[in-house]
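Only one protein chain is missing from this complex, and each of the others stays in its spot.
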Amino acid sequence: MTVDTCEDIKLSNAQIAWRAAQDIRDGAYVNLGIGFPEMVARYQPPGRQAIFHTENGILNFGEAPPAGEEDWDLINAGKKAVTLKPGAAFFHHADSFAMVRGGHLDVAILGALQVAENGDLANWRVGTKGVPAVGGAMDLVHGAKQVSVITEHVTKKGEPKLVEKCTFPLTGVACITRVYTSHAVIDIKDRRFVLREKLAAMSFDELQAMTGARLHIDGPVADLIVPALQGEKSD
Amino acid sequence: MTVDTCEDIKLSNAQIAWRAAQDIRDGAYVNLGIGFPEMVARYQPPGRQAIFHTENGILNFGEAPPAGEEDWDLINAGKKAVTLKPGAAFFHHADSFAMVRGGHLDVAILGALQVAENGDLANWRVGTKGVPAVGGAMDLVHGAKQVSVITEHVTKKGEPKLVEKCTFPLTGVACITRVYTSHAVIDIKDRRFVLREKLAAMSFDELQAMTGARLHIDGPVADLIVPALQGEKSD
Amino acid sequence: MDKTNESLAQAVADIGDGATVMIGGFGGSGAPIELIHALIDKGSKDLTIINNNAGNGRIGIAAMIDAGRVRKMICSFPKSSDPRAFTDKYLAGEIELELVPQGTLAERIRAGGAGIPAFYTPTAYGTELAAGKVIAEFDGRPYVQERWLKADFAIVKAELGDTYGNLTYNKAARNFSPLMCMAAAQTIVQVSRIVPAGEIDPEHVVTPGIFVDRLVEVADPQQEEALIRAGVAYV
Partner (left out) sequence: MDKTNESLAQAVADIGDGATVMIGGFGGSGAPIELIHALIDKGSKDLTIINNNAGNGRIGIAAMIDAGRVRKMICSFPKSSDPRAFTDKYLAGEIELELVPQGTLAERIRAGGAGIPAFYTPTAYGTELAAGKVIAEFDGRPYVQERWLKADFAIVKAELGDTYGNLTYNKAARNFSPLMCMAAAQTIVQVSRIVPAGEIDPEHVVTPGIFVDRLVEVADPQQEEALIRAGVAYV
């Protein structure tokens, strides 16, 4: 199967995060979803500085403190201890989500279970079993000038995550405008997936075969080039 | 006319303000409307301390500073310079009106053009001429556990200010629960004026003759007793 | 006027069976552990608890759930590093869950405090969390109508409190607490230190005292996250 072949040549999570980080301009206000998206913060290009927002009320927080030096009143939305950078600010939850809902963030980057060609996102729940938990995901998808997804191109079972219509419960409707995957960079425009970059080692048809909805060409398609990276552990 | 006679025996503005002040409990959060209602602050009973709120974002402000020592960034809703008491707080306008609209004030005391027997208040505009200006009046009438009016019982022309139905543009509907006048203290209960106190020197019928709607008796009517007061100038 | 209570037990003494209680904190950051445990000790049951989460480990809200005191949770994220308490009860059908997106939860609480009975938000439009809700279009975009959220009591943790109830918080421990102080009929606050009125700069007050009813000093408060990492259980 084409899919299996292409799974061998793909970006690591760190590389996907790196690619997403390249599109964040200097001075941008950015919210990174819990988990995998948090890796994006590590790969800010030299000379650019984004300001990171966390839902629980901090702007301009920094990396985790050394083990043993955590202040558990100073955490991020993932409940991990963080530090502050100069020029930080604290605020309460209503102000924090005013920043989100009010469109004050430049970029939000989220994980995905599925993204549909019209921009629908499913990322909070697989089915109807277990304990549901939504957190701030449904707010964040309406909260930034650019709402992007970083994700593997297919599931571990090889099923497409970019689909015509989400089958998992929706997080938001028509909210995603760009998807960074293990194999490609894809914009969502006029309810269609528009291919912007793909790994040079694969053909368009190979990528299309891994994708659950039609990929469109609208302008040039560049090679998706990402450096080898150290320290790829997602936390 | 009865009205003319009773105009001779009436409380001064300072005495009306004094009477209203007696009903404010220790520790109450209070907003006093611009002008005449501001006089209420002078007559807090000994041993009681109210905390005054002003719409432009101060809790626990105090009297005017001496002339020449004004800080024009430290003013009240009437744009007069004030001072701070220990335990004051500043906040922005949305938080200030959250205090008002959210029912956090214990008492609001306003002036009136007319009060109707169902609790309607008209106090912001006489007709349709000139420049209309509403300020915070329409918010304040919905903003306190107790919304009271202090007023002359009749206009300078002798026309009743307590009426069956307001003829001036409304500030709020069914919002007033107590009226302190130059002649009486009247509750509004079940869409009726219920007389609680009146000047001893006048009869019920004399008071009724000055009033534009029926006065009801529901429980004892006490004498309205107010001391002589110095320094009655309203500012 | 002094809002100080002598003991935790006194501060929570009138939280009865069936009460709706907002509890500050985001995970362990800002969790008022001592007040929660005092409420467990009091024994009140059939409580509706509003918090971002639904407890962690065997302390705080989790211990309250373990003890069978919670009828219903209103929260955005009932998962944690050790979610057994809520998960077990939920899967057994012994606890009710109202799942609310985090920003909507914050805004509903603020609306409760600000006297706004309903508002519109883009959040959750087209998702199962908007099922059955009023939808309206503004400027061509669909929004979900959400109702205010109020409570009988709020129990929160702050840093400094003056005797009038003016509060400051510690770092991101602020989160939902200033909103909950506004939205509860009775707000009960544990602070690390009670100071005389005037000791907190009026410019630095985060929660003005008008939103606070009772203070109790807990000089060296426990930190939920630290307790969980130490494996502490409250029984």
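Which chain is which? They are A, B and C, in the order written, and residues in each are numbered from 1.
In this text, a residue touches a chain if its C-beta (ideal position, glycine included) is under 8 Å from a C-beta of that chain, and two chains touch if they have at least 3 such contacts.
Given the structure is predicted, the values throughout are model-derived calculations rather than measurements.
Considering the whole complex, which of A:N60, A:Q146 or A:Q208 touches the chain not shown?
A:N60
Among C:A118, C:I135 or C:A185, exactly one should touch the missing chain; which is it?
Only one of C:A118, C:I135 or C:A185 touches the chain omitted from view, namely C:A118.
Please pick, from C:E6, C:E203 or C:D220, the residue that touches the omitted chain in the full complex.
C:E203
Tell me where the left-out chain touches subunit A, residue by residue.
Subunit A touches the chain not shown through residues 26-27, 29, 49, 51, 53, 58-60, 84, 86-91, 94-95, 97-105, 142-143.
Which subunit C residues would touch the chain omitted from the figure, given the whole complex?
107, 111, 114-122, 136, 138-139, 141, 143, 147, 168-169, 171, 202-204, 206
For subunit B, which residues reach the chain that was dropped from this view?
54-58, 71-75, 79, 90-94, 96-97, 100-101, 120, 130-139, 142-143, 169-173
FYI, only the chains that are shown with their structure count from here on.
If you take the chains that touch subunit B and keep only those that also touch subunit C, what is left?
Correct list: empty, since no chain touches both.
Tell me, please, which chain's centre (mean of its C-alpha atoms) is farthest from the centre of subunit C?
Max centre-to-centre separation from subunit C belongs to B.
Measuring from CA centroids, which chain ends up nearest the centre of the complete protein set?
Centre-most chain by C-alpha means: C.
Indicate the whole-number Å distance between the mean C-alpha point of subunit A and the mean C-alpha point of subunit C.
It comes to 30 Å between the two C-alpha centres.
Note the residues in subunit C that touch 2 or more other chains, in rising order.
Within subunit C, residues 110 contact more than one other chain.
What residues in subunit B touch two or more of the other chains?
Answer for subunit B, listing residues that touch two or more other chains: there are none.
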